[in-house]
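Missing here is one protein chain; the remaining ones are kept as they sit in the complex.
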Amino acid sequence: MPKPPPGRLGDVLGFEITEFDDERVVGSFEVTDAVRQPFGIVHGGAYAAMAESMASVATYFAVASDGSIAVGQNNDTSFLRPVSEGTVSATATRRHRGRTSWIWDVEFSDGAGRPCALARVTIAVRPNPAG
Amino acid sequence: MPKPPPGRLGDVLGFEITEFDDERVVGSFEVTDAVRQPFGIVHGGAYAAMAESMASVATYFAVASDGSIAVGQNNDTSFLRPVSEGTVSATATRRHRGRTSWIWDVEFSDGAGRPCALARVTIAVRPNPAG
Amino acid sequence: MPKPPPGRLGDVLGFEITEFDDERVVGSFEVTDAVRQPFGIVHGGAYAAMAESMASVATYFAVASDGSIAVGQNNDTSFLRPVSEGTVSATATRRHRGRTSWIWDVEFSDGAGRPCALARVTIAVRPNPAG
Partner (left out) sequence: MPKPPPGRLGDVLGFEITEFDDERVVGSFEVTDAVRQPFGIVHGGAYAAMAESMASVATYFAVASDGSIAVGQNNDTSFLRPVSEGTVSATATRRHRGRTSWIWDVEFSDGAGRPCALARVTIAVRPNPAG
């Protein structure tokens, strides 16, 4: 995928998106201090942010050819199990492709394959104001 | 408030929590590249993460004296308006104080005072496994 | 407010909407069997449905004069306390008035004024297909 500019949130938190198309996105991040909260486990916001990145990038590229843009509208993330080290893997699956919104589910698992978070992300699709 | 260890998510993204008690939390972050997504606006995950930090810290300190711990359970954030520069201010208000969960609403506004995001965060309260 | 047709969901469950404008809605329902689940407490779906009705009606009438329609998009309801009898009161407050979506918070309390549920409802605003 196209590289986003360095120094942005996804770069600072170490997010990697390794595959995406208009139905599925795969990514991961390492559990470094940059994604930890004060007690050493992964910060809930890291999962929410990763889910947002994955759903946004896939929707963005899918609707661009129609002259539309993708704008995050809602992010609902549930935390299932604390993770303190290793790699967190994430898979996003598209659940709805509407004219004005797409919905994605994102599942996170730890290095042992245990589920650690679930996110549902709604991305609004709007006409590109640039025409 | 007690300073969390440096280099953690809140530190890396520049979150400041300036006041908190068991009913209300006030904080802010500057719009630097660390909280931006590739197109230069604030990443949705930055709002979700800030809301999570605010609700967690306030619940954590409130329940500690009962020998309980606070664990993030759900974070539902809606994005209202894109912000690309300045300071984002956040106020969290407790909406529910149950035996097993607390619920907080967090409102975000930009430098001109316009609402830019709304979050609802559910924090589970559990007996401290350390006793 | 204009009376909806009899026999519809709000009528069957006994919902009363007593006041509304484009910022606030007030209503209530009696705890009869029609809103109870098998164990005799108010069914979670009754709160969600009442919140949906309140947010929808207020947004619908507010945007009609612009030639727009209101369509429910998301309903997120948290349950705080079981209620088994009496009257449930509900107040909806508008939290966001965007061009394409409105967000409402709805608080429910029992006959003793204790909070029993909290809902956040997102209503999409779209051009009226009828022109």
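We just call them A, B and C in the order they show up, numbering each chain from 1.
Throughout what follows, a residue touches a chain if its C-beta (ideal position, glycine included) is under 8 Å from a C-beta of that chain, and two chains touch if they have at least 3 such contacts.
Computed from a predicted model, the values in this text were never measured in an experiment.
S.K.: Sort by label and list the shown chains the missing chain touches.
M.R.: Within the full complex, the chain left out of view touches A, B, C.
S.K.: Which chain B residues touch the hidden chain?
M.R.: 73-74, 76, 100-101, 122, 124, 126
S.K.: Using the touch rule from the top, list residues of chain C that touch the missing partner.
M.R.: 4-5, 7-10, 12-13, 33-38, 43-46, 48-53, 56, 71-79, 82
S.K.: Spell out, residue by residue, where the missing chain touches chain A.
M.R.: Those residues of chain A that touch the unshown chain are 76, 78, 80-81, 95-96, 98, 103, 105, 115, 118, 120, 122.
Rule of thumb we're sticking to: only the chains that are shown with their structure count from here on.
S.K.: By mean C-alpha coordinates, which chain is most distant from chain A?
M.R.: Of all chains, C has its centre farthest from that of chain A.
S.K.: Check the residue numbers that chain A and chain B use where they touch, and answer same if over half are used by both copies, otherwise different.
M.R.: Over half shared, hence same.
S.K.: What whole-Å value do you get for the distance between chain A and chain C if each is reduced to the mean of its CA atoms?
M.R.: Here the centre of chain C sits 31 Å away from the centre of chain A.
S.K.: So, what's the distance in Å between the C-alpha centres of chain C and chain B?
M.R.: Chain centres of chain B and chain C, defined by C-alpha means, are spaced 28 Å apart.
S.K.: Counting in whole Å, what is the centre-to-centre distance of chain A and chain B, each centre being its mean C-alpha position?
M.R.: 19
S.K.: List, in ascending order, every residue of chain B touching at least 2 other chains.
M.R.: Where chain B meets two or more other chains at a single residue, that happens at 76, 78.
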